[in-house]
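The block that comes next holds chain A.
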Amino acid sequence: MIAALLLIPVLGAVVAYALRSNAHRRAMLVAVAFAHAAVAGGTWASEPSPWWGGWLALDAPGRLFLSVTSALFLAAALYGVAALRRELPGEREDFEEGFLFDNAPEATFTACLLLFLAAMTLVTVSQSFVLLWVGIEATTLASAPLIYFHRHHRSLEAAWKYLLICSVGIALALLGNFFLAVAASGGRGAPVPLVLPDLLRAAGTLDVAWLKAAFLLFLVGYGTKMGLAPLHAWLPDAHSEAPSLVSALLSGALLNCALLGIVRAQQVCAAAGQAAFGQELLVGFGLLSMAVAAVFIAGQADYKRMLAYSSVEHMGILTLGIGLGGGGTFGGMLHAVNHSLTKAALFLVAGNILAEYRSKSTADVRGVLRVLPVSGMLWVAGFLAITGTPPFGSFLSELTILKAALDQGRTGVAVAYLALLGVIFVGMATAVLGMAQGAPRDARGVRGRREPLLSVVPAGALIAVVLLLGVYVPPVVHSVIAEAARALG
Partner candidate 1 sequence: MSAAAAVPALLALALAPLLLGVTSRTKAVMAGRVGRPLLQPYFDVLKLMRKGAVYSRTTTWVFRAGPVVGLASMILAAALVPFGGVPALVAFPGDVLLFVYLLAVGRFFTVVAALDTGSSFEGMGASREVTFAALAEPALLLGLAAVARGTGSLSLSTMLAGATGPVWAESAPVLALVAAALVVVFLAENGRIPVDDPATHLELTMIHEVMVLDHGGPDLAFILYGATLKLWLLGALLVGLAVPIHTGNAWLDVAAATAGMVALAVLLGLVESQMARLRLVHVPNLMVGATVLSVLALLLTVR
Partner candidate 2 sequence: MSDGVDAVLICIVLTSFVLVGASRLGTCIRVVALQGVLLGVLTLAAAESVLSLRAPLLALTIVGLKGAAFPWLLSRAVRDADVRREIEPFVGYKVSLLLATLALAASLWLGARLPRPNPAMSALVVPVALFTIQVGLFIIISRKKALTQVLGYLVMENGIYAFGVGAVEGTPMLLELAVLLDLLVAVFVMGITLFHIRREFNHIDTDQLVALRDWVR
């Protein structure tokens, strides 16, 4: 089953180049997405057997993130059919600066999308630290061409920053892998292979100094990929310049995969009794990310950049939750799921708004509720979900994290957390509600345009799931999240 999860997207990528017509290619993309989602769903029913000598296996956090990734990819693929259909062939005019540019060939785009999915799947199923690293580096390499889909200088700049900053960060994570190997060589008997179950078993024999240094490098390295401040410099540019479905995947799925790298490192640290060391760092980074995001969301002129900074904020919340430990870890994992689904939906809706209004500036967009009724509703609903308004799921996860902070007596952390959440709520509300309400700037004759199903149904479905999670968490999901949280100590 694991082999199928990995091979299906890769085969799809190869086929993408063989197909001639764009319509066929989009159909193939959706088919592969369905197949992948089906297999991922199958892993909930029956436990997949480890592959490749135990290097590839699915444990609780892996299954959680794999399912989220698969679901998001399916939504993005369905949306992509409508979005790609909207892209005119040949050259087109840039919204902001008016020059002409063309797009990357759709074959390349589809192939890179599928390779991206394969790389993310590799990250979620790998139990070996080195394979995890290979997977994350592969996601960087597969997604850089995706950011450069609209071939102009801004997206090129964003793609270059993304490529270089993430590669440097991930190189540091490789050094962390080597440090971990040194810590695991112990001295007593054979060196422990860098596979998670073996490391957890032999956690008592790991050298503490090297282990701590390794964790630090993992945090900095994978934190760069995840978008933790102050290593987040690539995130706003990349997420705002990429096409919306790519932004959805980057924000929703990729950041989680990077989180998985840190989670694995924390698992080993916790098993070796060094949990407190990691947790302090995580709390610090979490609060810093939230603060930086709060500063940049207030008065943000570009709504896609605002969503990108919101991703930084939520990664901060996640990290804070995991760093608090106990109930906070459960909240963090639950929040990862909620955030992924909501942020992806928001980006997909933002894509609709961008296509309609042809402007990325918050000030230029007015009256979305009137011009695009369904998208407008989803936009407001998504905003409510992302800022943690009940009855959406994010409220529950953020509350759990708050409760964990208060339970541990860390009132300073709790106060800062609430204050920053408030500032971000106000910042985003000004932007989003301003965009949704009012009358459109230029008098548009058409009121309540009929929107293609495929451009709204995926986003709607994602928000519906978040709503459902806010009201009722299915026991099987609850148990998986609890198991993932328990693994983190």
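For anyone wondering why these and not others, all candidates are chains of the complex that A comes from, given by their letters.
Going forward, a residue touches a chain if its C-beta (ideal position, glycine included) is under 8 Å from a C-beta of that chain, and two chains touch if they have at least 3 such contacts; residues count from 1.
Fair warning: this is a prediction, and the values are worked out from it, not measured in the lab.
Student: Out of the listed chains 1 or 2, which is the one touching chain A within the complex?
Tutor: It is 2 that touches chain A.
Student: Spell out the residues on chain A that touch candidate 2 in their complex, using ranges where they run on.
Tutor: Answer in residue numbers: 128, 130-131, 133-134, 137-138, 140-141, 144-145, 148, 151-154, 156-161, 163-164, 167-168, 171, 174-175, 178, 181-182, 185, 190-191, 193-194, 207, 209-210, 213, 236-237, 240-241, 296, 299-301, 305.
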